[in-house]
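Yeah, one chain of the complex is gone here, protein chain that is, but the others are all in their spots.
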Amino acid sequence: MTMSFKRALSFTGISIVMAGSLTAMTVPYVAAAAPVTLTISTWDSGAGLKPYQEAIKEFEKLHPGIKVNLQSIQSQYYLPKVLTEMANGSAPDLMLVGDSNVSEFVNSGLLQNLSPLFAHHTDGLNSKYFYPSVLKMGNINGHQYFVPKDWSDEAVLYNKTMFQKAHVPYPKAGWTLNQFVKDAAALTIAKSGHVQQYGAELPGTWLRAGLEYWVSAYGGNILDKGGHSVSGALNSAKTEKAIESFIDVYRSHPNLSPSPQAMNSTFQNLDLFLTKRIAMTMTGPWNVNEYKQAGIKFGVAPMPIGPVGKPMTQMFWAGFAVYKNSSHVQQADELLAFFASQKWAKIDWQWAMPALKGPGVRLMEKNNPMIKEFFNAASVANPITPLGTLNWGKDVQPVLQNMIESGVENPKANVKSLIASAVSQIDTNLKQDDPQK
Amino acid sequence: MTVNNVRTRTERIVHFVVYIVLIGLSVLMLVPLAWMLSSALKPNYEVFQFPQQWIPHPMLWSNFPKALVFVPFGRFFVNTLIITFGTLIGTLVSNVFIAYAFARLEAPGKRIMFYVMLSTMMLPYAITMIPQYAIFSKLGWVNTYWPLIFPAFFGSPFFIFLLRQFFMGIPRDLEDAAAIDGAGVFRTVLQIIVPLSWPALVTVCIFSVQGSWNDFLAPLIYLNKMSLFTVQLGLTYFVGQYSGGWNLLMAASTVVLLPILVMFYFGQRLFVKGIIVGGLKG
Partner (left out) sequence: METGLDKHAQLHTEGRLRRSVPLRVQRRRLFYILVSPWVFGFLAFVLGPMVYSGYISFTRWNLLNPPQFIGLGNYSQMMQDPLFWQSLKVTTIYAVVSVPLTSAFALFLAILLNQRVRGVSIFRTIFYLPSVVSGVAVSMVFLWVFNPQFGIINSMLHDFGIKGPGWVESPHWALPTIIIMSLWGVGSPMLIFLAGLQGIPPDLMEAASLDGAGVWRKFVSVTIPLLTPTILFNVILSIINQFQVFTQAYVMTQGGPLDSTLFLVYYIFENAFQYLNMGYGAALAWVLFFIVFILTVIVFATSGKWVFYQGGD
């Protein structure tokens, strides 16, 4: 149930290598003003915290009057925990927000509108340095609510050794979804019902950016345009066709991918690509470094072309926002400006793709060629559908998860009627959420 | 004579069968733990073999240190120890005196109080969980250990009951003698009751330590910051964050289970006695 939320959230990062010993933070010389302590919260952890630690070190050097306290919250509970902290007055001043939770924060009026800041900030915070499509994602109802931290999209990572053994040629740009399924089937090895090697890892119940790329490859949509409801989108003919084809891959090739149920229980968060049990995975860039370090021989190929004729890739992101009732808004804005500067991009390029044009991106392209495939795909990637008033994690996600699991579990179930009952269930949920509607 | 012989023969057969069943069940009981240890020592590629092997080859003892530096497990251990000891102190101080009062003193309302106390044993945690959270969060105790430790200082019905049963089995004359010597209630409890109640106290200690060590729901609700995590929370975090190896996860699980196993091993003789005497006259 939490799997896809988690994966969508943990985009920033995060291959996990060693938690390592925290770099001892040098206590900066404190200037005349009393030092202010800012708290910044993130769902990153482990090695994913390293860029933050470096950034904080540098920021504290530049601003001797400000100390920064980093708070890492388990991604699964990020939204409720931060909301609860706001309720009991211990909220972070600056927080990471992502595509699955930003609307919830904005709708509850908890984030500072950053538009005036972009207009007036003297140093650093300038919209023209950003990739416009990335910056636009933080723009909700005409106001800018966060500064993009970095962004991501999908590509196919494939295990070269397994391809060679199966005599399957490596995937190339321009390959199709049919080819992908055919290759994956050829790469699957199962003996007497026991899978030794999965051909590919399908998104399962990873919905945001996962199932969504599959659906958009058919020209469909999970949510309506404003992100207020699913009816009309989820049950449109194109989306129905997409979901049917998605479930059909599981049905006609039961051993090709671990089932959604398996990914949510026995394999939860077990990285089958890292443990060399899977030949291909369609995923973001965050694990590339970890796979390299683990010595896996792999390549990166663009996502296959879907029926609509575009690569099935989806762009998603996370960004930093300022808590409206923070008692140190001014200092928080300074920290925000730091994250909107090349100083941050030069730190972060090793982990993700910078939202800022310039030196950070060049560093990444030069030193991390594997990531380049992801970068190239950005020009064709569909931005993820924004969530409007939807409470995704509560009202939508569990229902869609059940829809997918039922479809895979019961091969005879009619997918269209599964979709229809999901739509009506979600509508009921939305009504219960807001009885006035 | 013959009758007797027949009986011993059936007895011998019964013994044999009992043995076989005991050994069979023991093996079944130990499979999960043995499997955990076996997986903890395996290299990654062996973990995902089918059919599976019991004996790891090679045995990777290095999985243990590897697992423990992955997430700050040292920190989690210290945190859990703080909670466990805090709770233990609260439990011992409060329950011994409350149980003594219920075992030895008379006052109007005692019976009612005793039954009310017993009936709270069947209260699901879920029902007080939400309001307690609201109260503790108003006190600013979220992300502190107070919500986990503080309630222990006010007695727990199960421990009170267990100790009361045990205390009631202690002859009164000793206390009377002490009273004649002018001993106050604190001295009586500490010098007479406590030394005679080791099995019950050890039982309470083991249950209390076990409870804090294994507790999951309450820390999950109250502790958000990784630096405050207990080992149980750390373990789920481990799965969430490190996706590579069940071998390392099993190594971490082994380390989390070990202290409790060691404690039980050393305390078990008194523990069993404590349960038998305390729980007998329900």
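A and B label the chains in the order they appear, each numbered from 1.
The working rule: a contact is a pair of C-beta atoms (placed from the backbone, for glycine too) under 8 Å apart; a residue touches a chain by one contact, two chains touch by 3 or more.
Everything quoted here is computed from the prediction, not taken from an experiment.
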With the full complex in mind, choose from B:68, B:81, B:179 or B:194 the residue touching the hidden chain. B:179
Out of B:8, B:62 or B:268, point to the residue that touches the absent chain in the complete complex. B:268
Touching the absent chain when the full complex is considered, from B:71, B:101 or B:228: B:101
Please give every residue of chain B in contact with the chain that is not shown. 14-15, 18-19, 21-22, 25-26, 29-33, 35-36, 39, 47-52, 94, 97-98, 100-102, 105-108, 110, 113, 116-117, 120-135, 137, 151, 153-155, 160, 179-180, 182-188, 206, 210, 213-217, 220-221, 232-233, 235-236, 239, 246, 249-250, 252-253, 256-257, 260-261, 264-265, 268, 272, 275-277, 279-282
Contact set of chain A toward the excluded chain (per top definition): 1-3, 77, 80, 83-84, 86-88, 108, 192-195, 259-262, 264-266, 268, 391, 393-394, 401-402, 405-406, 409, 425, 428, 432, 435
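In this text, only the chains that are shown with their structure count from here on.
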When centres are defined as mean Cα positions, the distance from chain A to chain B in whole Å is 40
Residue numbers on chain B that touch chain A, as the complex places them: 44-45, 47-48, 50, 69-72, 137-138, 140, 142-143, 224-226, 236-237, 239-246
Contacting residues of chain A [partner chain B, same complex]: 6, 16, 18-20, 45-46, 71-77, 81, 84-85, 87-90, 194, 196, 268-271, 274-277, 294
